[in-house]
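The complex appears here minus one protein chain, its other protein chains still in place.
Letters A and B mark the chains in the order given here, with residues in each chain numbered from 1 onward.
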Amino acid sequence: MNKIANATEGTAIETIQINVEVNGVAYTRYVEPRLLLSDFLRQELGLTGTHVGCEHGVCGSCNVMVDGATARSCLVFASQLDNAKIETVESLGRVNALHPLQKAFWEKHGLQCGFCTPGMLMTAKELLDRNPKPTREDIREAISGNLCRCTGYQTIIEAIYSAAQEMQGVANG
Amino acid sequence: MAKETHFLEMSRQEEQPRSKYNWIGKSMKRVEDPRLLAGKGKYVDDIELPRMAHAAVMRSPHAHARIISIDTSKAKKLPGVLLVMTGKEAAEVTGPTASFASPPVTQYAIATDRVRHVGEPVAAVVADSRYIAEDAIDLIEVKYEELPPVVDPRDAINSTGDAVLHPERGKNNVAMHRVLKFGPLEEDFAKADHIVKRNLRWSRVAGMPMETAGAVVDYDEGTGKFTIYANTSMYNYVGWLIAVSLKVPASQVNIIPTLAGGSFGSKLFLHKVSTIAATLARAVGRPVKFIEDRMDNIMSSDNHASDRIYEAELAVKGGMMTGLRFKVIDDYGAYLQYGYGTHGNALSQVTGPYKIRSVGMELTAVFTNKGQQGAYRGFGSEVANFVLERLVDAAAAELGEDPTSFRERNLIEPDQFPYKIPTGNVYDSGNYPAVLKQAKSMLDYDGWRKKQAELRKQGRYVGIGVATCQERSVFSSTEFWFLNPNDAPGFTLTSSPEGIQVKIDPTGKAFATINAPFWGNSPETMVVQILAEHLTMNPADISVSYADSDAGLNGTGPGGSRYTVMIAGAITGAAKKIKTKLLKVASHMLEADVGDLELADGHVSVKGTNQKKSIPEIALHAHYFRLSMPLEDRELTSGIDATHVYDHPFTTMPKEDRSDLGVFYPIMGNMCHMPVVEVDIETGRISFLDYVAVHDAGTVVNPMTLKGHIRGGTAAGVGTAIYEHLHYDEAGQLTTASFADYLIPTAFEVPADVRAGHVETPSPFTEFGIKGGGEGGRMGAPAAIASAVEDALRPLGIKVESLPISPRALRAKIRESGQPSKA
Partner (left out) sequence: MKPAPFRLERPDTVQALCRALAKHGDSARILAGGQSLVPMMNFRLVTPEVLIDINRVDGLDYIRLDGDVLAIGAMTRHVAVKESALVKANVPLIAKAYEHIAHVTVRNRGTIGGNLSHGDPSSELPAVAICLDAKFVVSSAEGNRTVRGADFFNGMFETDVHSGEFLSEIRFPVAARNQRFGFEEFSPRRGDFAIAIAAVALEMNGDTCVSASIVHGGVREMPGHMTDAEAALRGKVVSSEQITLAAKATVSIEPTLQNYHGDAAYKSDLLRALTARALSQAIGEG
């Protein structure tokens, strides 16, 4: 039983059972209907890589993948996600084994404070999944729903462009 | 002003700029990044303590009201609620938050008997989850008696009775009125052959980092100690002020910094969230997490930026600008946490890069029913840049001159440094003509002028803007108080140091501990590059950690583009001590005189020989083998460690009568921004066709990260110039209170390519000649964009005098000029 359900002694808060796969690991949890996916990931599962910037669906810091497509985790309830597959930034790579996108962001200075970065990376991953050879305009369009207050976006676009080339190069052997 | 070489005598510079470095000047990948990229950075909302409870605040729906009563009984009964506290209840145990204004303005983190802006907290709830805390807030019943809201700052000057926000301060809402004069002002205006006048408006925006402010506080009832995790700064400078608010000795508060997801000045002190969380933790007996949500942050984070109305004039004689004078009304909002520092700051470079020799300022600071001002990237100087550059453009236009030629003639010349400006501040070094020239060349200014002429024939409105602006760096604390009334100067502090602790462990690895937080600037990378340079070590062998306030040394933190310069000074001082120790220990190991040794490539060697010892070898010896070294040397202790606190490299006191403000911001960078824009006159949309930004930030430690500040700052400047506005209506309601209406530029609104150029005039005062560049493009972009838009609409005779130049506002001006749509 999750903490939020437990906390309220004496009242029956209806919880919903969800079976979700997050970053390849299966979980069964009982969640209050209104628990946002962002809070489920961060508080219930301890996956704090996904960040919360606005809670009204504008900034994109909370972007994760749900069934292969990015979603604003602040606008989805965990209770909706029975049988869903979720991927967060933690699935992309580890500090000692960074994904080409993460490496490219590092090389090109595509981050400063790092707060928008996980959401930005998931958006970038989705773009490259759908379009492995994006133009810079394609990239600009793809990240236009992710706000960054630090970089001015230029180095982010360069990073994604560079990662795409690297991944294509690898793919082509 | 003649070149004032005597200032150079005050230089404490130990490390001159070099022609060749090992690590300084390299675009090294940041050491901060791997954990941030992997989603493993620890921000304040990532902190989880056992039994931690969650807090939320109830926000006032009214701009101005008395709190008549608060009924918390229903809220308290909600299952999962641990505590409900009103402002009055909080005030019984917690005093007001710190005010740096003099006379101070009393502010309680949770309003007690009166609310003074929409969004001000009136009660707080602690519950098992943030969800339940917000449910409880909906059950709190507050009775308000509405008071007249004061929204227009000009009205604030004449407020009376219930419209006065702080009756103990005065009969109206004027916080301060002050007149300052520097240089032969009357003479310059009397003798001018041309006087330019502009009325200008700089509207209210805010830093809006993607991460809001927050604190997690653990109160240990056994020891009475508060442990505060917060994304704050200045905890090693004035953190003890939180203890004062909490009514405990300073030894009872420890502040631990977390990574901050951006700040831009808004997280400078964060007394509010820390004080609220600490008060609640003490009362509830469990750790308490209070993270602002976005509404809290936009409405009530105490970090709105300058909100000013100017009547400004520029005196010109024989094509040279002589005098500048302005009346400014600044709308500080409901409180005055940082005093008038944003005006003091502006006086550091109010005459820009020009030879203007007299300045007159009449400042009226007012209170209104809005969120209060804090600090935002520029801290008032970006506004002064805008004001001056509009006047300069106007002068060039009215005199029929090209705006770049007019500027060029008026620029301080490269051989005139150190240069003292009329207010008393000094510019340490610079080559302003070179910056302007490079910008024009990179842009192909002449080429764009030709293109502009052709495009105009096609009925297109294309403009080329120019702004040549200063970016001062490394503030002195005198600017916090020298504008305070002479009879109430307040706390006249003159220190703003930066400390560092460095040790080398037995394995030869270096550990640096800094006393300031990470904000998205690159403190770890700066430390690693500079320390590696000094100790000839590999950056991979250096790690950096952050001291909390218990263990920390005095460190003022990031802000005013100061951190890299100051930490370079601290590192230089510490490295000197470390080097001395390394050489001393090595001298025993190598049986040589210290004078015959040198440190290079991570080794100490006897000059001209192959005899050397590596740093790890020396360190091991130093840590563990004291008896192998002479016991008579009583100063020789085991280990290798040093601390150093570095004070401001060059600052002097203001004169008593404030006819000279002293030197307070002399490490002076410079920039030239040249945007090319096109205006769609039917819709008011502004598009960028090109953008060049040339910056001189002295010796550059990491060109890649500096470019990040140029571009990121330019993006912020685009937002300020065109898209962003904290807009209050006549009732004091904030109409742009969420990200749906407060428009932060996306990847589409910024120029596709901010072409960044570079000029380097090292400082004679700082270590290696480094100057600060953190405030970056925001210092010049708004001025440059205004310049470009006005140039684009020159055929219609439209002047840009007010920011933001939103599409709606711009179209209104176009309509008023009599220009119909093409249709």
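As a convention for this text, a contact is a pair of C-beta atoms (placed from the backbone, for glycine too) under 8 Å apart; a residue touches a chain by one contact, two chains touch by 3 or more.
None of the values given here were measured: they were computed from a predicted structure.
Taking the complete complex into account, A:71 is the one of A:22, A:71 or A:89 that touches the chain left out. Shown as candidates are B:34, B:669 or B:745; the residue that touches the absent chain is B:745. Interface note for the absent chain: among B:77, B:449, B:607 or B:808, the touching residue is B:808. One chain is missing from the display, and on chain A it is touched by residues 13-14, 16, 32-34, 36, 39, 55-57, 60, 63, 66, 69-72, 74-77, 79-80, 82, 123, 126-127, 141-142, 144-145. Hidden from this view is one chain, which touches chain B at 130-131, 134-135, 138, 293-295, 682-685, 723, 725, 727, 735-736, 738, 740-741, 743, 745-746, 748-749, 806-808, 811-812, 815, 821-823.
To be clear about the criterion, only the chains that are shown with their structure count from here on.
Mean C-alpha position of chain A lies 30 Å from that of chain B.
The residues of chain B lying in touch with chain A in their complex are 27, 29-30, 32-43, 45-46, 48, 79-80, 128-129, 131-132, 207-212, 259-264, 293-294, 518-522, 704-705, 707-708, 711-716, 738-740, 744, 746-748, 750, 752-754, 777. Those residues of chain A that touch chain B in the complex are listed here as 3-4, 7-11, 32, 34-35, 42-43, 46-56, 58-59, 61, 88-90, 92-95, 98, 102, 105-107, 109, 111-118, 121, 136, 140, 143-157.
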